[in-house]
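First the structure, which I've put down as structure tokens, then a few questions once you've had a look.
Of the protein chains in this complex, all but one are displayed in their positions.
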Amino acid sequence: MNDELLKLGSHTFGSRLILGTGKFSDTETMIRAVEASGTELVTVALRRFNRDKPNDDLCAPLAKLSAVRLMPNTSGAINAKEAVRAAQLGRELSGSPFVKVEIHPNPHHLMPDPVETYFAAKELAADGFLVLPYIPADPVLAKKLEDVGCAAVMPLGAAIGSGGGLSTLEMIKLIIRDSNIPVIVDAGLRAPSEAACAMEMGCAAVLVNSAIAAAQDPVAMAEAFALGVQTGFEARQAGLMLQSEFAVATSPLTSFLS
Amino acid sequence: MYLTVNGEPHEHRGDGTVSALLAELGTEPAHTALTVNGNLVFSKDWEIFKFSDGDTVEVLTFVGGG
Partner (left out) sequence: MKTTLPEWIDPAPWLAREYRVVDVEHAIGTESPDESTLAALLSPAAAEFLEPMAARAQAITRRHFGQTIQLYIPLYLSSYCSNGCAYCGFASDRHTDRHTLPFDAVEKELDSIKTMGFEEILLLTGERSSRADIDYLRTCVRLAADRFHTVAIEVFPMEQDEYHMLAEAGCVSVTMYQETYDPEPYDRMHRWGPKKDFFNRLDAPARALAGGLRFAGLGALLGLADPYHDMIALYRHTRHLQKTYWQAGVSLSFPRIRHEAGGFTAPHPVDEKMLAQIIFAFRICLPDVPLTLSTREGAPFRDGIAGIGINKMSIASRTTVGGYSGNAPEEGQFDINDGRSLETFQAMLHGKNLEPVFKNWEKLYRLTA
């Protein structure tokens, strides 16, 4: 186990925490949280330029963080066609090969559309993108996305912004078991302990946004998540002890072995 | 000429180049992506591109997102 670095395509990252940059009270807090987290990859969203709020533009402040690479998302897209368009615009703006494909047709629960996500990911991967699709925690979908060339899969722990934690734990374990690409839990996490738990299970990284942006002290929480991710990763490497002792049957099963 | 920029009517007084419009809007060209009538206009083509009267222009940039 010398895989200290997270690998996405041919790119490597020292940090296994990916940060979302939305929902922060102001840009300065967001930047300080990004710095405190030690992350090397952040997600950003595309919006119309607003003449009245020129300071919303994140390009300039993020460009100052030389260690941080950008991963545009496709939020707002409600089908594969729109997501492909959004990804192309994002690549044009960022110069980054990474794209987080997220397609949520329902504006209330924001659950990802697995069918449209599959088609968008297939097209974008063929076009040279490093595609990280945000998906329901579905082991079959995860393998199909691996087959079409995604750089990672990002199953949800719970609904976006819900703070529901790892409610899809058993499914994520199954995804990890048979995946040849990194599995990154995206969405739902509330506490650094949950990030640690995801890493202990064998996730390659976690993506966190709301839990940091909506914390009372986002900068301190960003650091706490970094510690949680590192703790879980090291625990995984160290090998957890067993939950319980095995039982021994009262009547021997091996008496047939003379 | 009259354009629709990000959904609103906009009177462009410049020479119809991308740099003239972006200067008018006050955005930093390096932090901007453009679509015109639904088509992506790559930044490598900006020097030769000219807007036409009635074009629908989307000027996009990055904001925070998860």
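Here the chain labels run A and B in written order, and each chain numbers its own residues starting at 1.
In this text, a contact is a pair of C-beta atoms (placed from the backbone, for glycine too) under 8 Å apart; a residue touches a chain by one contact, two chains touch by 3 or more.
Computed from a predicted structure; not experimentally measured.
Asker: Specify the shown partners of the omitted chain in the complete complex.
Answerer: A
Asker: For the chain left out of this view, which of A:Ser10, A:Ser66 or A:Thr254 touches it?
Answerer: A:Thr254
Asker: Looking at A:Glu4, A:Glu28, A:Asp127 or A:Asp178, which makes contact with the chain not pictured?
Answerer: Residue touching the absent chain, from the options given: A:Asp178.
Asker: Take the complete complex as the reference. Which residues in chain A touch the chain that isn't displayed?
Answerer: On the chain A side, contact with the omitted chain comes from 143, 173, 178-180, 202, 239, 241-249, 252-258.
We take it that only the chains that are shown with their structure count from here on.
Asker: Would you kindly tell me how far, in whole Å, the mean C-alpha position of chain B lies from that of chain A?
Answerer: Once rounded, the distance between the two centres reads 32 Å.
Asker: Tell me, which parts of chain B touch chain A in their complex?
Answerer: Listed in rising order, the residues are 6-7, 25-28, 30-33, 35, 40, 42-43, 58-66.
Asker: Quick check: in the complex, which residue numbers of chain A touch chain B?
Answerer: Listed in rising order, the residues are 20-24, 27, 30, 43-51, 54, 56-60, 62, 70, 72-73, 75, 85, 88-90, 92-94, 160, 187, 207, 209-210.
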